[in-house]
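The complex is shown incomplete by one protein chain, all other protein chains being positioned as in the whole.
Then we have chain A:
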Amino acid sequence: MIKVEDVHKSFGDEEILKGITTEFDKGKTNLIIGQSGSGKTVLLKCLLGLFRPEQGRIYYEDKAIQDMDDEEQRKLREEIGMLFQGGALFDSMNIEENVMFPLRMFTKQKKADMLERVNEVLKRVNLENVNKKFPAEISGGMQKRVSIARAIVNKPKFLFCDEPNSGLDPKTATLIDTLIQEITHEYDITTVVVTHDMNSVMEIGEKVVLLKHGKLVWQGTNQEIFKTDNEDVTNFVYSSDLFKKIRDVQLKEG
């Protein structure tokens, strides 16, 4: 579990996060949603420790990241898997080396054991016979799956995903979303996904946190999101033509 308590973050005079307080539950896919510029990515980077909040605390299983010394923070990061928007695979390494990277850095396993684990996670993300290919030689969807494989290879406790299905066709995007949810349940990890894609909210939003202008304006489940009267939620959800039409049909049908 990750607990966020009154987190404030500014860049220069501009306050990006204005006192965020929430919890991200273990074994669930927790979604941070909001329009561009709402502070989603800044919150994610604060959670990851890449940005230091000026005020507030972030707890990883009851221990505040601010109270951790360098060694504790380094250890914590070994327990974190991250799926970046563009995949962030290392261009100079082939797929096998990319996925093996966290094992090489943080474990003392033999190469054969590492290779076995790499093949296991590649199989888990439905990728086989790509070990010797380079990131530039595979599609965007495959790169995302390799990135997921790299994120989970060292059995993390926390998985973070930054816009995991951006730039993907709807079918592949659904596959990636489903994969993230399956892995979250399978490994019983705390997953935090930043997205502005309503399809993702519908498919995997077991807990949804809506940000607007750096403030948390609503939180609940993907089932509750269509029942709430919260104006910020309805503005966000029905900014999509598809969802507007769904609402109109629902209204017509009473």
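Criterion: a residue touches a chain if its C-beta (ideal position, glycine included) is under 8 Å from a C-beta of that chain, and two chains touch if they have at least 3 such contacts; residues count from 1.
The criterion applied here is as follows: contacts and distances are computed from a predicted model.
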Answering from "Hydrogenase large subunit", "ABC transporter permease", "Inner membrane protein YjjP" or "ABC-2 type transport system ATP-binding protein": the UniProt protein name of the missing subunit is "ABC transporter permease"
Options A:16, A:46, A:80 or A:149, residue touching the unrepresented chain:
A:80
Which candidate, A:102, A:141, A:164 or A:205, sits in contact with the chain we can't see?
A:102
Sole contact to the chain not displayed, among A:31, A:48 or A:237:
A:48
Absent chain, residues of chain A that touch it
48, 50, 70, 73-78, 80, 82, 84-86, 88-91, 101-102, 104-106, 160
